[in-house]
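Let me give you the structure first, and then I'll get to my questions.
Missing here is one protein chain; the remaining ones are kept as they sit in the complex.
After this line comes subunit A, so read on.
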Amino acid sequence: MSDFLAYLTSAPSRPHGSANITDKCYDHQLRDLIAYLKQPGVAPSTADINGYLEAISPAVHSLSYLYLLRIRIQQLQEKTAVGVPNDLQPGGTLWNQTVKFLRSFDPIQIRYVGHEWRELVDSVANAALSVSKPILAVKMIRDALERLNTAGVFTSLHLMLVKLALLSSSYTYVLPVLDKLLCHFPSDTQNAHAGILLCSEHEPSTVFFTDSSGFSANLTYRDHLQFYMYSGMVYMALKKWDQASHCLGIVISAPTANSVSKIMVEAYKKWVLANLLGHGKLFSVPNLVAPHVTRVYQSLSKPYISLAEAFEKRDFQRLRTEISLGQTIWRADKNSGLVYQVFEAYDKFLIIKLGKTFSALTMPDVLQRASSCSKGSRDIEEFVVSLVMTKELRAKLSHSPGNETTTMLRFPLSSQSHALREEHIRFRLIQKEAALNTISRAITQTKITLETSHENLQVIAKNQKLAGSSERSGVVGSTEADGGGDLDEDLMGDGR
């Protein structure tokens, strides 16, 4: 018993006791531990496991803890013959232990057991789903993913997380994960870095997420398309149109080989709507999209395009007829909610546009200018007030001193104080800097893996030169090379 415990605690995490061991030794320790744990017959009895789980800390001995948890779950599943045993359901002891583990595990140790770790996360998700409370899993999986820090590598867990978030409508919870730019996919060629030890702390962590690491199930094109589609939907639910448009833009510009996925077409429809709601216009598709794909989009989403055209031309009558004509289409595509928001967005953009022409005007004027507005005279004021309050419209409302009945809408040039605005800009700049850094790191990383960095190209060029010269010298001796032959002929021509 104590023997077993000694094994379990043989490899503590780096910050807790293993700080001074070299990478190589630590690697050995961990691999030994895994080998030991995988031996058949090592598994202790049920009662013991609970004791061990109490005894060791998930933060220090993450590997052992994970194994014990898995054995426990397996045993329960075998005993009850149910996918999700009661104990694992939210509120059960096993659930609590899993939560504790996922909140505090050591990401370095987990690198050795990606597969098992993913299975645990899967079972958490299943448990939460089985009691119809996906929201419980969302927060946990998000924390676990954050803790693991996949550094821009896409895994099947990301997809699962967004799915759960959509199911539970807990959109803001997943934002920390979605806001990170994912740039890589687990891939085979990482084996080129075979010399790297999994426990190394200094390597870019993309190295640790490969196909064989088990952190992700096998991916198909549907997975990343779905992920970005769902991300776009999350952002749309939060009315973050810019990000939504970006996510959907990724889906519609996905590389294709001779065929177009239905997910892409659905994304195109939503993309059109998101741009209408966010920017009031119909953008042309990103130039990465192949022409034949664009044609597919356009032929399959005609109602959406004509809706957007009516919107752009500020043709309210047409817009209304388009919307009512397409009722069944919107419903079938599950886009009714978005389409209904188009009305409001239409009014919003009309009123915002007034700010470019006028610096002040009365409410009746607003109503007259935005005469195609769907609002009545009384509603328009309320609508403007709500726009101002939500900061969509930078304007002020005031009653003129003599006349209490007419309200004045005033568009000042800058509504914020100087210092406040500078602070705001500074904040945004810092945000962008972070994004830029992420991207540039990812670019360097990709360059290395694709071997298209400057040095690589130089080497290739040099090799070609070398190969070319050696070929020529080698060939001339045996048979007449093209270059050599030409040269001879020229000489003879000159001689004549």
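The criterion applied here is as follows: a contact is a pair of C-beta atoms (placed from the backbone, for glycine too) under 8 Å apart; a residue touches a chain by one contact, two chains touch by 3 or more; residues count from 1.
Quick note on the criterion: contacts and distances are computed from a predicted model.
J.: Out of "COP9 signalosome complex subunit 1", "Small GTP-binding protein domain", "G-patch domain containing 1" or "DNA-directed RNA polymerases I and III subunit RPAC1", what name does the UniProt record list for the absent chain?
T.: Looking only at the record, the undisplayed chain corresponds to "COP9 signalosome complex subunit 1".
J.: Specify the residue from the set A:58, A:85 or A:249 that touches the hidden chain.
T.: A:249
J.: Given that one chain is not shown, which residue among A:48, A:312, A:344 or A:365 touches it?
T.: Answer from the full complex: A:365 touches the omitted chain.
J.: Residue by residue, what part of subunit A touches the chain that was omitted?
T.: Looking at subunit A, the ones touching the missing chain are residues 181-189, 211-212, 218-221, 223-225, 242, 246, 249-250, 253-261, 264, 286, 288, 355-362, 365, 368, 400, 408, 410-411, 413-414, 421, 425, 428-429, 432, 435-436, 439, 442-443, 446, 449-450.
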